[in-house]
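Excluded from the complex is one protein chain; the other protein chains are retained at their positions.
Entry: chain A
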Amino acid sequence: MTATTMTPADRADHLGIHQPRLPKWGPAVIAAGSAAVAIAIGLVAGLQSKIQWGLIAAILFVIGQYVIASRVEGRRQAKDRLATALVWVAFLLAVVPLASLIYETIARGIKVLNGYFLTHSMNGVVTIQPGGGVYHALLGTIEQVAIATLIAAPIGLLTAIYLVEYGKGKLAKAVTFFVDVMTGIPSIVAGLFILSVWIMMLGFGYSGFAGSLALAILMMPTVVRSTEEMLKLVPNELREASYALGVPKWKTILKVVLPTSIGGITTGVMLSIARITGETAPLLLLVFGNPMINNNPFEGAQASLPLYIYEQWANGNEASYDRAWAAALVLIAFVMILNLVARGIARWKSPKTGR
């Protein structure tokens, strides 16, 4: 009898319940093959754009794998492989622009980025010539963001406390809904609002402070949302214990709830600072830009880092582009450091959930 010499796999084949599968290295080989074919097509057809090469390779890979898999493994498995391939391709498609953006910014920005660039303004610099720096813009951004944080953080914090600790009824529901909607306000609309009130109605001039007001509007809802999440994480047992000792509610909030969640709240505030640091549109309307150093955020037009990038780009010459890239590098570095520190704090002082 032949059956006695059969391995389990053979027997499975014999019974028709074992489906043939592509070997583990199958997808890798197909991927390499489609990349090679795509390069060949690109060279033969003389396609210059590398984007096209990548797209052709991706399409070949997805189709090739589907065809081969449906021959070998059957339709259901082929569909599964198709989905897997598409998901991987989508992921790579998303990584490519990010990698390109970071690479371009560093490669082009590093050219003029040095100590001189960080410590000098654009005062008296002819735009088509190299030279000048971002000191005035850096100063303006720091001042504007600091003022915005001083306005937005307390209001945001108190609102979140209201929503979590006191909030009941219609008012709390309305606040929750409009905070959510407020996160979606386009930054330029916030700028137009401050423009219509502060500059056109009350008659103040362009200033860093006007920009700060718009930034504060953009910052408040994000602070509320993140603080709310953090306060909700504070275990109720802590509050109960405090009440049981006869501590009034406001002291419980100040001495028990806030200290427990302070790490997460700090993270949230820092992340929203990082977010408004890159805002350009409202500053274009309210701060106006200024090539000279203006230390006073309450008087006269100021510069700001994102606005500086836009102005240098608008100059439209190589020296200005270099400065724009360098400023972009400074801005990204600033935002990324804020992000990393914020997440570091979150990990270091994560709220004790008691679970």
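Basically, a contact is a pair of C-beta atoms (placed from the backbone, for glycine too) under 8 Å apart; a residue touches a chain by one contact, two chains touch by 3 or more; residues count from 1.
The definition used in the following text is that contacts and distances are computed from a predicted model.
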Message: Just to verify: the chain that's not displayed, which of "Phosphate transport system permease protein", "Amino acid adenylation domain-containing protein", "NAD(P)/FAD-dependent oxidoreductase" or "Carbohydrate ABC transporter membrane protein 1, CUT1 family" does UniProt list as its protein name?
response: "Phosphate transport system permease protein"
Field: Sole contact to the chain not displayed, among A:114, A:129 or A:196
entry: A:196
- request: Looking beyond the chains shown, say which of A:35, A:142, A:172 or A:262 touches the absent one.
  value: A:172
- request: Looking beyond the chains shown, say which of A:87, A:110, A:128 or A:292 touches the absent one.
  value: A:87
- prompt: For chain A, which residues touch the unseen chain?
  reply: 47-52, 55, 76-77, 79-80, 82-84, 86-91, 93-95, 97-98, 100-101, 104-105, 154-159, 161-168, 171-172, 174-175, 177-190, 192-193, 195-197, 200-201, 217, 220-222, 224-226, 229, 231-232, 234-236, 239-240, 243, 248-251, 253-254, 257, 271, 274-275, 277-281, 284-285, 306, 309-310, 313, 321, 324-325, 328, 331-332, 335-336, 339
